[in-house]
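Every protein chain but one is kept in place in this view of the complex.
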Amino acid sequence: MTGQACSCGVSEKPLEIMRPGGLVLTEEALAACGLAPPARVLDAGCGTGAVVSRLRELGYRAAGVDLAARGPHCMAGRIEHLPAKTSAFDCVLCECVLSIAADPHACLREMHRVLIPSGIAVISDVYDRSDPDALAGLLGSCGFSVTLWQDHTRSLQEFAAAALLQGRSALPGLPQFISPRKAGYCLILARKDSPHG
Amino acid sequence: MTTGAKEPSWLCAACGIALERGMVEIAYMGSAFPVELQRCPRCGIVYIPEELALTRMAEAEKILEDK
Partner (left out) sequence: MEKQRLQELENQCIQECAPPCTAACPVHVDCRGLALFMARGDFAAAVKLLRKALPFPAVIGAVCDQPCCAYCNRGRVGGAIEMAALERAAARFGETAPPRISLLPSRGKSVAIVGSGLSGLTAAFDLRKKGYSVTVFEKDGRLGGSLREHAAGRLFPEIAEKDFSVIESMGIEVRLNTAADPRDLPGFDAVYAAPGAAPAHAFPAIDPLTYEAGTPGVFAGGSLLRGSGNYSPIFSVSDGRRAAVSIDRFLQGASLTASRTGEGSLGSCLYTKMDAVAPVPAPCVPAQGFTNEAAMQEGARCLQCQCLECVKVCTYLESFGGYPKKYVREIYNNLSIVMGVRQSNTLTNSCSLCGLCAEVCPNDLNMADVCSEARRTMVSQKRMPASAHDFALRDMAFANSDACAMALPAPGGTCSRLFFPGCQLAASAPDHVEKCYRLLQEKLGSDVGLLLRCCGAPADWAGRDDLLEQAIDEFGELHRSLGSPQLILACPSCSRVFKRLLPGLDSVSLWEILDRAGIAAPEAKAAGPVVCLHDPCSARHDDAVQESARQIAARLGCRLEELPFSRRMTACCSFGGLQWFANNKLARAGIGRRMRESTRDYLTYCSMCRDLFAGQGKRCLHMLDLLFEDDAPGRAGRACPTWSQRRDNRARLKRRLCAGIKEETMPETDGRPELIIAPDVQAVLEERFILTHDITRVIEHAEQTGRKLTRPGTDRFLAHHRVGSVTYWVEYTGTGSGPFTVHTAYSHRMEIRERADI
C-alpha cells in the first residue's frame, strides 16, 4: 500500500474519511488560507477525528468537536454550542456538516464566535447547482466574507462512483432539498468580518 | 452478498488461490480513484461480476460521463 490518496481524495482506508475530496481537499484548503503550522485549527463536526490526527501530524494545533467524538483532541459537543473559548482559533473547518445541520445559522454564528478577528472558516459541502449562491449568502448573513468559492463537483461524482462500485448508495445523506442531478460540491473560504469593518 | 443457490467462488487460475477483497484503482473520464474489489492477492487479477458491471458500474460510468 502506498498510503497515497488518489485525485478524489478517498484515502486508501476508505472508511476513515467518508466525504468527497477527503483529506486532500482539506489540506488544499489550508494551503489556500495561507495557514501554516502551528496555527490553531478546529474541526467542527470532526467525526472519527481523522482530520485532526492528520493535521496534528503536520504540526497544526488541531482539535475537533463532534456529537459522537472519540479519539485524542476531540471533544463531545454540538456545533451550535461549541465547547471552546471566544476567539480561540485561527481557522475552523466545517466539512460536509452544514448541509445536514438542523440549524446552520447557529453553527455559523458559533464558528464566528470562536474564530479570532479575520479568522478563516473553511466550508466544504454539497450544494444545489441550480442555486449556487445559497451557501455564500448564508455565510454573508452570519458575519463572514467569502474569499474563495471553488467547485469540486468532480470529487462528489468520484465519491459517488466509488460508493456504487462498493455496493453503497451513491450519495448517502444528500439533503432532501437537493436533487441528485443538481447536487454539486464546493469549497468555500470565508473570512470573519471585523465588527467595525 | 447474493443469496440463493450458492455457487463456488472464482479462483485465480494462474495462482490457484482464492480471491480476496483489496484496493484496486479505477480510472474513467479523467478520474482515478481506489475501490475495494475482489482480486487475487498475489497477481492482482480482478473479478467484476456481471451484475456489478451491468448495474452499479454502468451507473457510476454515467455519473462520471457528465463531465
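Note that the chains take the letters A and B in the order they are written out, and that residue 1 is the start of every chain.
Keep in mind that, in the parts below, a contact is a pair of C-beta atoms (placed from the backbone, for glycine too) under 8 Å apart; a residue touches a chain by one contact, two chains touch by 3 or more.
Small disclaimer: the values here were computed from a predicted structure and weren't measured.
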Subunit B positions in touch with the non-displayed chain are 7-14, 19, 22, 24-29, 32, 37, 39, 41-48, 50, 53-54, 57-58, 60-61, 64-67
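Methods note: only the chains that are shown with their structure count from here on.
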Using CA atom averages as chain centres, what separation in Å is found between subunit A and subunit B?
-> 31
Partner subunit A, residues of subunit B touching it in the complex | 1, 23, 25-26, 28, 31-37, 52, 56-57, 59-61, 63-64, 66-67
Please give the residue numbers of subunit A that touch subunit B in the complex, ascending.
-> 1, 6-8, 10, 12, 14, 154, 157-158, 160-162, 164-167, 170
